[in-house]
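Take this structure first; my questions come after.
Only one protein chain is missing from this complex, and each of the others stays in its spot.
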Amino acid sequence: MKKMPKRYVGKNIFKVDAQDKVTGKAQYSDDIYFDDMLYLKIKRATYPHAYLRRIDISKAQKIPGVVKIITAADIPEVKNFGLIIKDQPVLIGIGRKMRYMGDALAIVIAESKEIASKAVKLIEVEVEKLEVISDPLRAMEKDAPLIHQDSNILATHYLEKGDVKKGFTQADVIVENEYKTSFLDQVPLQIEAGIGVFDPETEIIKLWAATQWLHDTQADVAQSLGLPKEKIRIIQPVIGGAFGKKEDISVHIHLALAAIATKRPVKFSYTREESMIAQSKRHPFIIQMKTGVTKKGYLTACQVEVIGDTGAYASSGLAVVHKGMYHCTGPYNVDNVKGVAHTVYTNNTYCGAMRGFGATQMAFAYESQMDILSHKLEIDPVQFRLQNAYNHGSSTPNGQILTHSVGVKETIKEAADMTGWKEGR
Amino acid sequence: MKKQGRGMATIMFGFGYGEGFPDHSIASVEIEDSGKILIRTAAADVGQGVLTVITQIAAEVLKVKPEIIRIIPGDTHLTKSSGSTSATRQTFFTGNAVKEASEGLLSNIYHYASIEFRSNHVELEIKDGYIFRNDNPNYRLSYWELADKVKERGDSLKAEASFFPHTDKPDPKTGQGEKLYVAYTFVTQIVDVEVDTDTGVVEILNVYTAADIGKAINPKNVEGQIEGGTVQGIGMALMEEQVIKEGITLNPNLTGYLIPTSMDTPRFVTRLVENEDSEGPFGAKGIGEPATIATTPAIANAIYDAIGVRIYHLPITPEKILKALKEKRKNK
Partner (left out) sequence: MSKLTIGFIINGQKKIIETTPFTRLLDLIRDDLHLTGTKEGCGKGECGACTVIMNGELVASCLILALQADGAVITTIEGIGSGGHLDPIQKAFVETGAVQCGFCTPGMILAAKKLLEENPYPTEEEIKRGISGNLCRCTGYQKIFDAIKLAANRLSTRDGGRGEKDA
């Protein structure tokens, strides 16, 4: 089909926000200032897995310039938050558990950043330590202490297409390997920051803070505070990168509470260290993958088991881990597929979204397998991929028939062509 | 000794939330008094360029210069939900919503112009923000003049649209479903590496990328996504690891947690495969996440090609390479 020539689509128009960004004019959340603004800091967990037995804010409160310190006892009505499951507390109360080092114990609001930081250090905490579960395999054991009320296995997802047993009997070569990936930080260059302002007239709390989804963040903040959605107004400043890290709540609820409590504008900027400890990571995966192929190099079966460490809270973990599994064959026709994916709580920093959402970890496994197989079969890796790659009408591991825009073979051919692949090897 | 190797990886990525989650984006486009056309969307531009994408789409449909388009800064109280900037979905979802809203606005422009000009629609033509009758191009109305006349009639020139494609919930026992994701992006990368067998240090020399993105709304920005994603993939392959021991993060800083610097940038060669066959705006698909996925395995495979050892646990650090080389020598 011949397409009409376009004037602007398909053209390299300059980024509409670039001019503001090269001049320093673009306002990120930390760049906004109000007169009479207060600063917020958080006292965080002192142990990765422990009951909070005592919290003493008296010394901290005495420092001149400390305006307010909020602990869980001050906000009994505030509810947990979370992207898919509401399992993350806003503040840990006495008798409650801290589950990772990022958990918040107290909100300190002061006239300056320095005073707030100083006060945080003077908050005294007593805890009753519990076994720290850092290894998801330990978390899955029957006798492991529970991190939340129910099982440490937050979710198990299954995948089954065709008959893998049959598929492996059809195979001439089978390879099975275990792949592991690590915790990664998204490292958007901008650290989490925001400002909260309470408007006494409308009783609306205005938040200037980055989020990847404005209205969903608004909803989570509102439900946590028990307010109607329209009482939370979030205004999106310019965002300094995200890569998944700004899907989760960071400064938002703490800022709202501080703004309500003080009736003054409050700013909260994480440090990089705080961002790395308290905000989401990429899930480390343990992937057991078995792949079968005929002598002629046609894939017959793929079996996969995934364990994803989602850390202390669910975040988007349930979605990430099984999405990874759903991509286990890569873009190749495999009639027989079987998979199981466990999303497991530990006392590590919670894991959430990061560019590729589980599919990134999985590609390391399936494309390593493809390489191993092509060496075993002594088939050229380009040819091997081409002969297995999807066409129009192919079916994914989920049985979705691809009807549109299936350009995978073209990408293989183009990439090979760019390198002059034939002579290249 | 320095040894060179080449590796490849081909990946797919099903984008949008999919799996039956309600996934949609709402946008509106209106003729503003100020001589601009205003787009309302909550889509977050985290640097990837969705605001530029929708500007181009609206300009294309409405036949105006991109400079005429203004986008309201995201605000819960002034926009409706556009869903998240994640799942590689904004070009596809908000792009489609803006395209449809722009088409809605264009239809309204035709509708009211046909009243003003007492003509039927086929006699009308639009150029650079003006509408006129074919037989009398000198008598024309700008969108803004038309908007004033529409206001007198008690209406306004604006349109809202949403894009809300259906996906299916997978069967919980088997993960099977008719339409799990709205579409798939495919990428192949071939990577050349050089491994120093004395130090274990890996240098990425060349990265060749072919990406099936349906249609690039802005090719340079697609390239930017691919280059940025690739370098993040280099980080994942070779250096990045947040070390958490017994629940304690041991390297919560950028000295302990290394990310690629300008010294790690390889030579890029990129080609876009544009079949224009997707249900996205003008046939476009998303590229955000797929841009990073192929890099890590392609590097692992290239390292194997170079030195004959395979590392199964990321990141592939010099220590791991040296250890594996040692074992390989022992086993010989």
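As written, the chain order gives the labels A and B, with residue 1 at the start of each chain.
To be clear about the criterion, contacts are C-beta pairs under 8 Å (C-beta built on N, C-alpha and C of every residue); 3 or more make two chains touch, one makes a residue touch a chain.
This is a predicted model, so every value here is computed, not measured.
Taking every chain of the complex into account, the omitted one touches A, B. For the chain left out of this panel, the touching residue among A:N12, A:T262 or A:Q288 is A:N12.
Listed residues B:V201, B:L254 or B:L325: the one in touch with the omitted chain is B:L254. Only one of the listed residues, A:E114, A:E128 or A:E203, touches the absent chain: A:E114.
When the omitted chain is restored, the residue from A:K86, A:R272 or A:H404 that touches it is A:R272.
Touch with the hidden chain on the side of chain A covers residues 12, 14-15, 17-28, 30-31, 33, 114, 186-191, 238-243, 269, 271-272.
The missing chain lies against chain B, touching residues 46-49, 220-221, 223-224, 227-232, 253-255, 259-263, 265, 268.
In the analysis below, only the chains that are shown with their structure count from here on.
Centre-to-centre separation of chain A and chain B, using mean CA positions: 18 Å. Only residues 6-14, 17, 19, 42, 44-47, 49, 51-52, 55-57, 59-60, 63, 66, 69, 71, 73-77, 79-87, 170, 172-181, 183-184, 186-190, 206, 208-212, 214-221, 229, 232-233, 235-236, 240-249, 252-254, 257, 259, 269, 271, 273, 275-279, 281-283, 285, 288-294, 296-298, 300-301, 304, 310, 312-315 of chain B touch chain A when the two sit together in their complex. Residues 1, 3, 6-17, 47-49, 100-101, 132-134, 157-161, 177-185, 187-188, 210-216, 218, 229-230, 232-237, 239-244, 246-247, 272-273, 276-277, 281, 319, 322-323, 325-327, 330-331, 339, 346-349, 353, 355-357, 359-360, 363-364, 366-368, 370-372, 381-382, 385, 389-390, 396-402, 404-408, 410-416, 418-419, 421, 424-425 of chain A are the ones that touch chain B when the two sit in their complex.
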